[in-house]
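Only a single protein chain was left out; the remaining protein chains are all shown in position.
For subunit A:
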Amino acid sequence: MNINSKSLYPISSNVRMLGNMQKQLDGLINQLGTGKRYGNLADMGSARLHALNLHARLGKVQGYQANAQTVQTRIDFHVNALERLSEIESETRRLAIPSAYGTDGVNMTVIEQQSRSLFNEVIDLLNTEINGQYIFAGNKSDTKPVPDFKDLMDATAPDGYRAVLNEYKQAHEVDNLGRMTVAAGADSATLAGSPYADFGIQLVGATASDSIAVTGDAATGYTFTVDQGAVEVGDSVTITVSLPQDPNKTYTIKLRATEETPAGLGQFTIGDPDSIGEALEKSIDVFAKGELAAATVEQATNAFFTSDPDAGVQRVDLGAPAYYMDVDYDDTIRWYNGQTSDVPRQSMVGQVDEATRVAFGVQGNEHGLAELMRGLSMMVVGDFKLAPDSNDPVVKAQNEQKNAATIARYESIADKVRYRLSDAHNNMPGSIEVITMELALSSVTLKNVGERHAHFEAQLENLLFDVEEAPTEEVAMQILTLTTRMEASYQVTSMVNRLSLVNFLS
């Protein structure tokens, strides 16, 4: 039986010692090569727990840092887009200055084009994407938040904005005196208000100079009878009307007596029995195409660019009589398809430290952004093109009437848009400025946390170095002492082995 087991008959200890020293040398050379203090798990001893903890902490810190980087990129994109949106907001305000462009036909044409391109730009900005992620859609970053301009404006079934607007215009019969009726007689005219409270111009009241008799009431209509013998230049009829969009606000329409023929807008000629009827009809037409049209545009805009797209768009049934329909979710396209949450910032949060979370969600339908869309859309559909001058007196008169309505519409819409986009709203929740500020706050948090992490990471790496790394100098010194010891041991061992009687026998 062959027995050569190491454990049964170990080699003599001084030889083993040499072997051990050799192994030690190997270990040291290994340390020198790898720079690692420990070769395996068992060698680490108490350093094991340290190393585990430090690695875990370090891993976490690095994870948070990567997170902070992602969030910062997102915020940077947002801030860029929001800066431009803020500029667009003030450019839009510049386009909507009442009484500034009113008489300048060229500028009136430009307004529509400029609004259109600004509107397109807003849509593009709200559709900003990073690697296929839409950043203005709250957490629904896989959905394009706003449809393209063409779809948004002109789509049919489901309908786009223009279709909705046309519906409202027809409901209010903007092109047909706003559902008012004028019945003309000789030297008299009867004006009746819209039979529906919800649609068309509402008649509130009427007064006139003594020379013009007013009979009837607001419900049935007023009849104005001109006493041609008594009427003088400057006598007038004053009609008070209101719009169903805002019943509390009243407007006055005034007709003055004049001797000129033909009479201008808001005038009737003394002595002409048809004049009062014609004048009344013209003025109502201008009012319907001006104030009523502007109010209708705003109404349609509010309905279409609803603040909660999930609630659907209020549409109108154009039957007789017209009425507001129950909301059908499928008949109108949604202007905003992203997420709607009460706290938009919280729709996206990133954890950047154990307890620190940074909110960076933005929604395209936040108040300031939606208002910008609404304001611009109103400008786009306002139809501010002025009719040119003409030598034909009939055409000229028609154009003057048309332009009066256009200017009134512009003034009214410009007023409404300016109010919507005024700086006074800057401190309201969801305004572009407030969103920018909230993101800036997140950015500051990120920066602070980031600095702390960088600091912490350096500390952890230092600690890990102490635990895991073998300092070259220390290892080199140990190798030196070890080799000295080994040389001495070899020397002594060989000397001892030579000391044997065998060598001295002759």
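Operating definition for what follows: a contact is a pair of C-beta atoms (placed from the backbone, for glycine too) under 8 Å apart; a residue touches a chain by one contact, two chains touch by 3 or more; residues count from 1.
One rule holds in what follows: contacts and distances are computed from a predicted model.
Asker: Name the absent chain by its UniProt protein name; which of "Putative secreted protein", "Flagellar hook-associated protein 1", "Carbohydrate ABC transporter permease" or "Membrane protein" is it?
Answerer: According to UniProt, the chain not displayed is called "Flagellar hook-associated protein 1".
Asker: With respect to the chain omitted from the figure, which of A:28, A:81, A:123 or A:137 is a touching residue?
Answerer: Of the listed residues, the one touching the omitted chain is A:137.
Asker: With the missing chain put back, one of A:266, A:290, A:309 or A:350 would touch it. Which one?
Answerer: A:350
Asker: Of A:29, A:56 or A:311, which one is in contact with the hidden chain?
Answerer: That would be A:56, which touches the missing chain.
Asker: For subunit A, which residues lie in contact with the unshown chain of the complex?
Answerer: Touch set of subunit A with respect to the missing chain: 1, 3-5, 7-10, 12-13, 16, 36, 38, 40-45, 48-49, 51-53, 55-56, 59-60, 62-64, 66-67, 70-71, 74, 131-134, 137-143, 339, 348-351, 464, 468, 500-502, 505.
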